[in-house]
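Yeah, one chain of the complex is gone here, protein chain that is, but the others are all in their spots.
Labels A and B are assigned to the chains in the order they are written; within every chain, residues are numbered from 1.
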Amino acid sequence: MTESQVNLTTAATAIKPGRVGFSLHRVWIIGLNTFTESMRQKVFNILLIFALVAISSASFFTEFTFSEQLKFMKDFCLGAVSVFGTLIAIVGTAQLLPNELENRTIYTILAKPVRRLEFILGKYIGMALLLFISVLMMSLMLGAVLKIKEARMVMVAQQGVDQASTPDAREAAEGDLAQIRADTADLDIIKGIILIFIKLSLLAAITLLISTISTSMIFNVAVAFMVFFAGHLRSAATEAWAHHKIWLALLAILPDLGAFNVADDINLGNLIPWQHVGLVAADGLGRIVIILIATHLIFAKREI
Amino acid sequence: MRHKFLAILVLVLAAVLFSPLENRIQAERVWRKYGGARVSLPLREKLGQGTAVALLAGLRGVVADFLWIQNADYFVKDEWVPMYRNIELVTTLQPQSTTFWEQGAWHMGWNIGYSVSKDPKNENTAQGIRREREWHQKARDFLLRGIDNIPQQYDLYFALGWLYWTKLAKDCGENTDCQRAAYSKAAEYFGAAGEFPEAPTYIGREYARALEKCGRDRDAYEYWKTLWKADHKMTNQLWTEVERNIKRLEDALAIPEDKRVPRNKDDGSLQVPL
Partner (left out) sequence: MNAICTKNLTKKYALGWRQGRLLALDSLNLQVNDGEVYGLLGPNGSGKSTTLKLILGLISRTDGDAWVFDVPCDKVQSRLHVGFLPENPYFYKYLTGMETLEFYGRLCGMRGAPLQKRINELLELVGLTRARDRRLAGYSKGMLQRIGLAQAMIHDPKLLLLDEPTAGVDPIGSRDIRDMILRLKNMGKTVLLCSHLLEQVQEVCDRIGVLNLGKMILEGNMETLIRDQRRLTFTVQDLSDSARAQVEATVRAAGGQVLSVAHPQTTLESLFLDALKKDERGMGHHD
């Protein structure tokens, strides 16, 4: 520190005296900070592994039919989006609050005129933003690799058309060509990606709720993964326990995560109407809101 | 503590609130046949631990693809028992995949059938033939289940018709009644496949041939005529083939001249409808 005559400006704060209301701006500041922190922790390195998966799945399996190759590629890539996204959602969120406590940054933030609700929402928004960017980048990579794969397959299929010896063989080869174009241009895959993103956001909300109760990152991750697997088993368990009302009631607290996995059905060519996507999205978003309310209820009274 | 109870209450109330929506989503999933078989204990026992975990993580398509890729290996090594197990497993996981049913039936009806007929452990040729025919029956039952799952696409209908045409009819040997019944079934399934607007044109021609094979020459003639009346801008349709069969059947059925398809005066070819 210098002994120079630094004159500090006084009353530089723009806070008006009186009641401090809820501020979306403060939520956004905290959210952006959370996102920046995660980004600089090289979370995006995981995308390099995804790129490897995408390229590998496009390069191998050339001994299979065109439909099979495209199915494998879309299944593996969307599966990777889901897996890596789940890791980011659960592990990334699980360490948010423990890190804040360990670094004591939570004291410095809550010592400012910042509401606890703003803090917890900000943390969540930051995580959701990270998930959004991650899913978007992986989807764009998938799209690019799919286009390259299409070009290669079209070349091979065109050879099949040109070299067909009978009209029936020609018709079958032309059918293959049309199928390749249809499969790669199928924008329905976007519906699958939207629901994957909502599922990941839901997992992040659940993990945040768990982390308001426990400060151990390992505990948070473990319980979140338990909920993840239980959520996938929910529909099977509901059938098995159909006659036990109490168990059913307890099960209903868990979200049905299986409902968000429509990507597989889209890759099979099943029609998933927007109306169905809307219902599942509404369920997911509704659950997220409720979980955030519950999180706030616990965090608001938590001793820091 | 009070706020923790309140939070739990909020979650429970939410569960109650969202139940109707989630029941509706679940009902739609069942009705639209999304997903595959439920993750049950018997299913988990058939899958390895790693694949069971992947399934629980929602990677149904990846698990099915992984098992299917194994089949390429089994095919090369003639390992039909694990291949058959995989086929059943994969179609249980993803019953909405036409490819899995079609290819699975092909393996069962053609590859596995042929392989067991040549098995050195067969006591005699007759046993080999009997075992092969059992696999043809299995493939048929398999495709019927496939059609139950995917009634909205033509592929499996055609595949079943082809199975009847090439394998099950031949399994009848010299029994003409059995043959006729088999070709009749082939015609039934070719006809069902041909109903789909996206079906390739050769399916229609196969249907007509199958009708003749099961003794329904008149029906076959009428059907060739409906093909002839279709849009002649369709380049995939073998018009020479359609014309040839119409002429042949008109002669075979002794159709009166005035009831036949009009000819061009100069070369006797059939007049193309306007």
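Quick note on the criterion: contacts are C-beta pairs under 8 Å (C-beta built on N, C-alpha and C of every residue); 3 or more make two chains touch, one makes a residue touch a chain.
Everything numeric in this text was worked out from a predicted model, so none of it was measured.
Here the chain not displayed is in touch, across the complete complex, with A.
Which of A:Ala54, A:Leu70, A:Ala94 or A:Val114 touches the hidden chain is settled by the complete complex: it is A:Val114.
Only one of A:Gln41, A:Gln159 or A:Ser216 touches the absent chain when the whole complex is considered: A:Gln41.
Residues of chain A that touch the chain left out of view are 1-4, 6-15, 17-20, 26, 29-30, 33, 36-37, 40-41, 102-105, 107-115, 301, 303-304.
Rule of thumb we're sticking to: only the chains that are shown with their structure count from here on.
As a whole-number value, the distance joining the C-alpha centres of chain A and chain B reads 37 Å. Residues 61, 63-65, 67-68, 71-72, 74-76, 78-79, 82-83, 86, 167-168, 170-172, 174-175, 209, 213, 228-229, 232-233, 235-236, 238-239, 249, 252-253, 256-265, 267-272, 276, 279-280, 282-283, 286-287, 290-291, 293-295, 297-298, 300-301 of chain A are the ones that touch chain B when the two sit in their complex.
Contact residues on chain B toward chain A in their complex (touch as defined above): 2-4, 6-8, 10-12, 14-19, 21-22, 24-26, 28-29, 32-35, 38-40, 56-62, 64-65, 68-69, 72, 94, 96-99, 200-202, 236, 238.
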